[in-house]
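To keep things clear, I will list the structure first and then write my remarks on it.
One protein chain is absent from this view; the other protein chains keep their places.
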Amino acid sequence: MTGEGLTLAQQLPALQIVLPLTGAALCALIDRRNVGWAIATLVSFAMPVISVMLLIQVLTTGPVSYAFGGWEPPYGIEYRVDVINGFLLVLISLMGAVVMPYARRSVASEIAENKQAWFYCVYLLCLAGLLGMAITGDAFNAFVFMEVSSLSMYVLIALGNDRRALVAAYQYLILGTIGATFYVIGVGLLFAMTGTLNFVDMAERIVAVEQTRPVLAALAFITVGMCLKLALFPLHVWLPNAYTGAPSVATVFIASTATKVAVYLLLRYYYSIFGAAFVFDDLPVTPILLILSLAGMFVASAVAIFQSNIKRMLAYSSVAQIGYITLGMAEATRLGLTGSIVHLFNHAMMKGALFMVMGCIAYRIGNCRLNNMAGIGRRMPVTMAAFVIAGLSLIGVPGTVGFISKWYLALAAFENGWWWLAFLIMGSSFLAVIYIGRVIEMAWFREPTGPAAEATEPPLSMLIPTWILAGACIVFGLDAEMTAGVAAQAADALFAGLR
Amino acid sequence: MSEPLDEILNVVVGNFNQWITIFLMVAGLYVVVARGNMVKKLVGLSIFQTSVYLLYISPGKILGGTPPIITDGVEVYSNPLPHVLILTAIVVGVATLALGLGLVVRINEAYGTIEEEEIFDQGSDE
Partner (left out) sequence: MRVDVVLRVVTKLLLPFILLFGLYVQFHGEIGPGGGFQAGVIVGACIILYAIMFGLDRAMRVLSVTAVEKMISLGVLLYLGTGFAGMVMGGEFLNYSVLQHDPVHGQHLGITLIELGVLVTVAGTMVAIFYAFAGRGR
């Protein structure tokens, strides 16, 4: 057998998924919180190495395919990495690696001791599910991984120490399952029409049956299902409660990865399988997405202004930011799509940083209520400085990552001749100024009172990850060559299609 | 029999599996939306998921086909793939239901009720 075997480099796609799964099983088997943390950290650090190697491989030699179990595609399950999901794998695994050093102290302070090993187990399952959704080239396998990640997310949320976290997890469970079931109904209809589940094969076979009613129904089901998962505006009701109730670490991880993967899957279906011409030219997807995105950007931002819990405020802001991402999709041009994809990455950086700051504050004063944060900037200046940087990025100040995404989205709007859209993008940024400004005013320009008066800087293990993400907001904002470059390539690859 | 009646019968009887699928789908979704009791919602969710099982399984049956294990003298086999997929989906459904019920038990302990309205009333007091 030797000689003809696969090299380690060829095994990377499988390792990307299998390592976190093994780690999760080991965490559950050993059931010691320190061992659990060590395993989770080890695996989380290995993941970006693998995903970056995969992305480099893709950028140099083209898409990587892995036949799971040796069953050749389209019959077996294929793992297929191209530029867009390679980019996404890097994003998810990087977030996992940044979160883990932060997790130890935060989890120790927020979760009961006998549940901590299980927390790491469930976190690894969630990581495996999200990576699996991104890497797989099989429609049904994507559903299975979606449910692996979703079920573990419900558990992560329910581990929050407030009893409202339980209700939030329950609501998310109901809506998330409806979303996933809608998706699987769509896949079932596609399977009935094309007889295949492999994305590449399906893209080829769907041409013959494109205009039939089951395919149209499949498109509708998949759109609604994935929009529930990615929390597009009227389908976002699960998101604010879930993000507010979850433990800090879980919020950071879920907010920066979960919705992004759902966006990727929707992009995959729109561009690679149904084809951009069919979705955006023959069907009224553009106006629907455009209106809902804009509604999300404005309504969610406006609601965010009136929140007294900052975690909930940031959650509403996430709904608004998802509006930007789907806006780029609705623009359906190369520039718009680049903006969308680069915003996936940029939003993960800034929202990750903001939620990490909230985790630091919760670690010191126990909650994230705005009233308790008066003057906290004077007691925790380093932490709150990170909040300011990430907040400015959220607003879209030049020199930060938020500006890069909005720049591409506005360019695409002008290219389509929708100059009013560029003004609306700016208008929604002003709403962000208000809600971020409220926090900055409270944190920096008041005398420290109440619990904030005794607060001190959080431990370094929490501060450094926070600053890594806040720093990333600046670094990738000043030099967007890497992120926007890869995003542009991904947009090209999406437009080129799989056929 | 007249032509239009024939056609209607064809649509109703010929696709009876799909009619059942649609009925289960809508009924399940209705229960999820209309009921405030958390356990009933989960029951509705299960019915909704069950409709998907039928959607996949029924086209997988090929009339006259045997189980897909290669034997001499048989040329028509049923499609095994839908069954495997749905076995997976059933496992997912079981996991979802168990987790959902687990959450309901915890919610009942924390709030003393599993009616959504009463829980929201309690939530707004805080």
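Descriptive notes on the structure:
Note that the chains are named A and B in the order they appear, and that numbering of residues resets to 1 at the start of each chain.
We take it that contacts are C-beta pairs under 8 Å (C-beta built on N, C-alpha and C of every residue); 3 or more make two chains touch, one makes a residue touch a chain.
Quick caveat: nothing in here was measured; it's all calculated off a predicted structure.
Only one residue in the set A:Phe68, A:Phe298, A:Trp444 or A:Phe495 touches the chain that does not appear here, and it is A:Phe68.
Residue A:Ala28 is the one among A:Ala28, A:Leu370 or A:Ala385 that touches the chain missing from this view. Residues 1-2, 4-6, 11, 14, 18, 21-22, 25-26, 28-29, 31, 66-70 are the ones on subunit A that touch the missing chain.
Residue-level contact of subunit B with the missing chain is found at 67, 69, 87, 91, 98, 101-102, 105, 109.
Operating definition for what follows: only the chains that are shown with their structure count from here on.
Of all residues in subunit B, only 25, 29, 32, 38, 41-42, 45, 48-49, 52, 55-56, 59, 81-82, 85, 88-89, 92, 95-96, 99-100, 103-104, 106-107, 110-111, 119, 123 touch subunit A in the complex they form. Subunit A meets subunit B in the complex at residues 140, 143-144, 147, 151, 154-155, 158, 163-164, 166-167, 169-170, 173-174, 177-178, 181, 184-185, 188-189, 191-192, 197.
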